[in-house]
Each structure stands twice: as C-alpha cells, then as structure tokens.
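These notes are about the structure you will find just below.
With one protein chain removed, the remaining protein chains of the complex are shown where they sit.
The letters A and B name the chains in turn, as written, and every chain counts its residues from 1.
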Amino acid sequence: MAPTVDYHCPCLSQSTIPPPPHLPSSSHSFHPLHTLFFCEECDAVRCNRCVSVEVSGYYCPNCLFEVPSASVRAEKNRCARNCFMCPNCRNTLSVVPSDPPDLGDGRLAIPISAIGEPPFFLYCNHCRWDSAEVGITFEKPTGLAAQLQKFEDSAPDSLEFERLKEHFEPVIRASSLSSSTANAPAAHPSSAAHSHRVRTNSITAAASAALARDIPGVSKHNPLARSGRGGGSGRDKTTNKDELPEYRSRVDITAASARGTGGGEADADYMRHLEDVSEVANLEQRWINSWATSLQTADLKPLRIPLHSKRSKRCPACAHILIKPEQKAQSVRYKIKLVAANYLPAITAALPHQQEAANAESAKRTLSKSTAAAADDDRGAAGGIHAGKTYPFHLALTNPLYDPIQVRLTVQRVHAPAAPSSGRASPEKARRPPFAVSLPSSSFPIAAFAEAWEYDLDDEDDLDEMFGLDDDDFGVAGRVPGRESREAGRGKLKVVGVLEKKANVTVVGGEVVIGKEARGNVKFNMLVSYTYRSDDPAPSETDGDGPTSKAAAVGKPPETKTFAFYTVVDLGPIIPREEPRSVDPDF
Amino acid sequence: MDPPIYYSKAEYIETDTGNKVSRRATIAGPQNIILGGKTIISNGAIIRGDLRRTGAGHAVVISLGRYCVVGEGCVMRPPYKTYRGNFNYYPMKIGDHVHIGANTVVEAATIGSHVEIGKNCVIGKFTIIKDCARVADGTIVPPNTVIPALALFAGSPGRFVEDLPESTQEIVEAQTKRYYTRFQPAP
C-alpha cells in the first residue's frame, strides 16, 4: 500500500493535540484532506463528523425528480412517481407491457403499439422478478405509485399507524403549547443542544433536529429525558401521561399475524410446513420495508425508492455555512464550498525505494504482454520496509494559496517516536522498539499557486517524471535541469532537506531509522505550520483553535499569519526480522 | 511524485489533439467515433463505432470527451432496444475526465464528466451516470440504471453506497490530468 497522509480534525475538542497515531481509535480523528472543510470565521479545520448538516433539497435517485420539501412527508420519503425497487434483489424495476398473443411461431402477430399491450407490470431486468408474480398489474404505464396508493393505504399496518397518529395528535398539540410557555428553555434549545453542545454524529444531529421540528415538544416523551438529560421536563411528562386516553388498536394483535403483518402463530405454522426454502423471504429482502412484513417471498411487494437529499453543512462552532450546494439536484456545483484543500497545503508521502521497485515492475509489464489487473498490488511486496534498516522518504507539499508560504514540519513531541514505548499501553518490555524520524528542521518556502502552472505543468512534468525517480536511467544523468539538484542531493547523501522546488510544489526528504525489533506501521504524527501573507491586518489572536505555534516567524511580522495543523503520516507496515523467538510473534 | 506509466512508442498512435490510441485496440467504425483530445485508448480495448443507428446521414456512435481513459481490455459498445417495434442502436456519450478501469464493459447511454468506473465492471445498456459519480471495481450495473451525481455505486446489482465528498470534481480532474502526463513513451 502506498504511504498515506491524513489530516487531524480536533472536532471542537479543547486539546488540539492529536491522539497517538497507533491506536485504532485514533483513525476517527484523522481524515483525507479532500474530505475536510475549513471555517474562515474560526480559522479551523472541520470534518464530516463535527459539522452540522441540514437538508437543502430532496430528489429521487432514479428519476432525479426534485421533490418539494412540502410533499416529502406526505409521500413518506419515497418517490411518488414511477420508481420502484425490486423486492427480490433491490434493483430498479422497469414498467413493461404484456406480451401480445403468441401465435406459436415466436413472431409477433401485430406490430407492438406505441406503448404496448396492457396490463403493464413492473419487471426486474436483473433477477427477472415481476410484479405479476405477486398479483400487481397496471392498466396504464404511468402514475404507478398513485395506482398502488390504495394498496399501501389500506394495508393494516399503515391504517394502524394513522390511527396512532390521530390518537396522539391532541396530546402533542397540547404539550407543544405548554412547552412553549412553561419550560421553553428546556424544550426549545434541544435541537441546538444536539448539534452544538453534544457533539453527536452530524447525521444523528440532523435527524434529531428534524424530529424535534416535526413533532414539537417531543423531548417530553424522549426516553432519554428520564435519565436526567431532559432537565425540568420530567414533571410535565407525568402529568401529560395521565391525561392520555387509552389507545385501542384497530385489530387485535393476536389476530394480526394471520393478516400478513408478520410474527405470531401464523408464521410459526407456515414455517413448520415449509418445503422449499426459497419461499421464505430473506432478512435483507424484508428489512428495507418500513413495516414488519410477511415472511413469504410470494408477498414481497415492489418498494417505492427512498429519496436522497442534498445537504448544506455548517461550522459547529460559529454556524457559518461551509457547504451550500446549488439547488438543482444533479448539479455538482456549490454556491459556497469552503474545503480545506483550498487552504492547507496538500501533502503526499512516498518511499523512493518502493517507487523504484514499482517502476521496475511496470517497465517489465509494458514490455511483456500485460493485463493491468495484476499491476496494482505489487507495490507493497516489492518495496517493503524492513526492521533494522534506514529509509529515506519524500514529502511533496503543494501550496493551494495564491501567495507563497513558509512551512515548517515537526514530528509530534509528546509521543515522540524516540520513546514510543511510554505512550503504549503494553506494560511489558518494549515490544515495538522505536523508529526515529528525521525531518528538515528549518522552514522552507513553497511558491504560490498560479493558474498558469496548470498548463505549464504538462510538459515540465513529462520531463521530470520521466527522468526523476527511476533507477533505470541513472546512467544518463544531467539531461534535465530539475534532475540535477535531486541527483546531487542523493549523491552527497543529502537525504533530509529540500530536494526539489517546482511550481507550487516543494519536495522535502526525510529519513526513518527502523529499530531492529520494530513492528507495526511506520506511522507518526507530524505538525505542519505554515506562514502566509494575510490580506487583512488582523489582530494577533487569529489562530482560533488551531494549534498556536509561533514557529517560522519569518517575513514581515505584521502582515503574516501562521496556521498549524497536525497530520498523521503512515509509511506502511514494517516487515519484522525473521528471528527465532519464544514470544508469540503475532501479538 | 507519481512515477510515470510507460508504454512502448510503437504501440500507440498519438493524434494532433493528443489522443493516444493503442494499435492493439480494436476500433470498429472509426469514422463514427469522436475522441475529445488527450484521451487514452489502452491495449486490447474494443470500441464499436460500427453499431450505428440506421437511417441516413452521418451518425456519431460513441463520443468521449477530454482526458478520458479506456482501460486495457475494455469494451465500449452502444446500447440497443426496440422502440415502437423498430430495432436500433443508440449513441453513447461520455463527458470529460472519465476513467474506465481495465476489463470493464460499457453499454451506457450517457456518462457525465469526472466519472470513475473501476475495473471488471459491467455497465448495462442505457445506464445513465451523472457527473462526479463513481462505480467501484467489479460492480454489475443492470440495464436502465440511473446513477446520480456524486454517488458511489457497488455490488451486483450495483446499488448506492455513499455520497462522495464535495471536492470530488477537483480530485478527479487532477487525477485524470496527472494520469495523462504520467502516460508516456518508454525512454
């Protein structure tokens, strides 16, 4: 696997120090750069786990119809046009006409009319399930959902649900009234509390906010309220509960299973006499239904396709919008798009020895007869990292800003790899002896991004990459100017330091010394701080909750700003030395 | 930093607009195929420009935009059906920055821009793939499927897995351009 560099999002945590790189749980705090956002207001990185999300529009993923939010609820969050999912394999169904009368010779008796012969039915072109198998056919090939509506509405479970809604309606209305007067502070900020104070998953936050909006006063009947989170609403709840009239169900629950709602004696009886297992719908086929359904394959109904949504994202701290998509469902443009990739330098890591191995492999491949499929997996095997050795590595930093920046890299001090066993939970003797990482200690510049690079790049890259990292052409040195610096660097063992500057990319070299007993991955946290020219003469406290490192104080102090962020660099697994040892090597 | 991908110079024909077409690819009916420029057709690919719509006049059967890659062993073939009793093949249109992995078969109607299709996929007849969507390796997309913008599809039948990040367009664009620069004749 190629080395990776992920970026740390503190997710509003007080400490901006990232968790130790090796713990599996730490992976939640590190993200690929392209998934991160950047809040200009807070001057901080945000990720999908911490932003607040709101729906800005609904659409059907199949017919791409944009559903007005007003009708979403009435249509039960599913497409109300002609889009259905196969209950057997979940493919999208097509509406097809019936066959014309077969004259036996396979020829069509009459040319098929424009829309075909009724009755129409839904047909899956993947598993060939069709709705006629379960007795559903249509007189015309349009407005299918409306034609099916009567089935859906008359189903015992949806009737029951309607009845339940009616039953609770007055209570909800009453409680929402009382909540707005009596204990407004407890009930109202609930949605805010979910998305802001309690940093739950963004989706949960959005969902709970939506719930709170749909049924005002829901917090009163929230089971969580009992455990004290609901604050003062506890007393109200008991009084409301007393007012609730008793609910009487439409059908007796003991008889319900016989009507195909699932569960109970009827199912047990059915299973007892089962002969062919394919007559039972499997779990996957049944649980995409909104309601409990019959066990039998023969009862599977086509499912209206659930809607998708376009979402806006906000900064969890200052609520400024980070992502605001265009209204049109299939547009991939955004009115607002504050992504971290436009602010932070992009960093890619590479192990030169690994690339050489891969190159040699691909060269072999192109010359012999080849299939591309096998090629991708070779990298790891060819250029492994062996314990007890020293490897150079490259970090390429790309500056997305229109101004040059000064960058300084530091390996995280707290859990410095010099003494990694202290950070590890394992109390026994250091099982994963250290690897030591050296990085250039001084700051280095990266040129500004300019649109023009995009076009120049093609040719420059050609040359450079053609002669750059490939060991095959070591013999033909000095043909390209760009090559010389790197070549020289290597020759003089200048492994650590700036290796190459080209356009808005600077490549620096580092070195990692792997301990003799090392295991696991070469994975370390790296602090990246960069200084850039700020547009506005801002006050000194602009760093927000980014790690306030005052490193790299170069240039004109009043006009520069420094931003620092953590990354985790994973250079890949260490191949342990083969040694006869009594200890279990797997641990 | 990515290493170059070498090809043997004798094996590829480069056009004025920078398209690189393997001599070991099968291009049937080339007069009905449009390549947008800087598009790569790899070894062993089969492109069926001969399956054209009947009727008079010039018919474009398959059009690919700029910076596309048709991987090794891919088959690109226009979809067919009967409409009002008449049989016909229908054109296939593909946008810019579309990568199609090795050994994938495509019979789509339209594929937007910035779309990544993995290797060993089957993209069924009349599939519509919107911008910035991605199809994972080995996905079987049944005929007439619609893949919405910024969606990841996988499985058999291919189904929605997750939404892709907002910056997908930029990522794919950079990747396809980089691939084109990396793809160069062996020294």
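Going forward, a residue touches a chain if its C-beta (ideal position, glycine included) is under 8 Å from a C-beta of that chain, and two chains touch if they have at least 3 such contacts.
Methods note: contacts and distances are computed from a predicted model.
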{"item": "Name per UniProt, for the chain absent here [options: \"ubiquitinyl hydrolase 1\", \"ER membrane protein complex subunit 2\", \"Ribosomal protein S35, mitochondrial\" or \"Dynactin subunit 6\"]", "value": "\"Dynactin subunit 6\""}
{"item": "Residue of B:46, B:60, B:136 or B:161 touching the missing chain in the full complex", "value": "B:46"}
{"item": "Absent-chain contact - pick from A:132, A:155 or A:513", "value": "A:132"}
{"item": "Residue among B:98, B:122, B:135 or B:149 that touches the chain left out of view", "value": "B:122"}
{"item": "Touching residues on subunit B - with respect to the absent chain", "value": "26, 28-29, 46, 48-52, 54, 75, 77, 80-82, 86-89, 103, 105, 120, 122, 124, 138, 140, 142, 155-157"}
{"item": "Touching residues on subunit A - with respect to the absent chain", "value": "88-89, 96-100, 102, 106-108, 112, 116, 121, 123, 126-130, 132-133, 278"}
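Assume only the chains that are shown with their structure count from here on.
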{"item": "Between subunit B and subunit A, distance of the C-alpha-averaged centres to the nearest whole Å", "value": "26"}
{"item": "Residue ranges of subunit A in contact with subunit B within the complex", "value": "34-35, 59, 61-64, 89-92, 94, 108, 111-112, 114, 125-126, 308, 323, 325, 329-332, 334, 337, 339, 341, 348, 350, 355, 358-359, 362-363, 366-367, 370-373, 394, 396, 454, 457-458, 461-462, 465-467, 469-470, 472-473, 507"}
{"item": "In the complex, subunit B residues that touch subunit A", "value": "1-8, 42-43, 71-73, 82, 84-85, 101-103, 114, 119-120, 124, 130-132, 140, 142-146, 148-151, 157, 159-160, 165-171, 177-178, 180-182, 184, 186-187"}
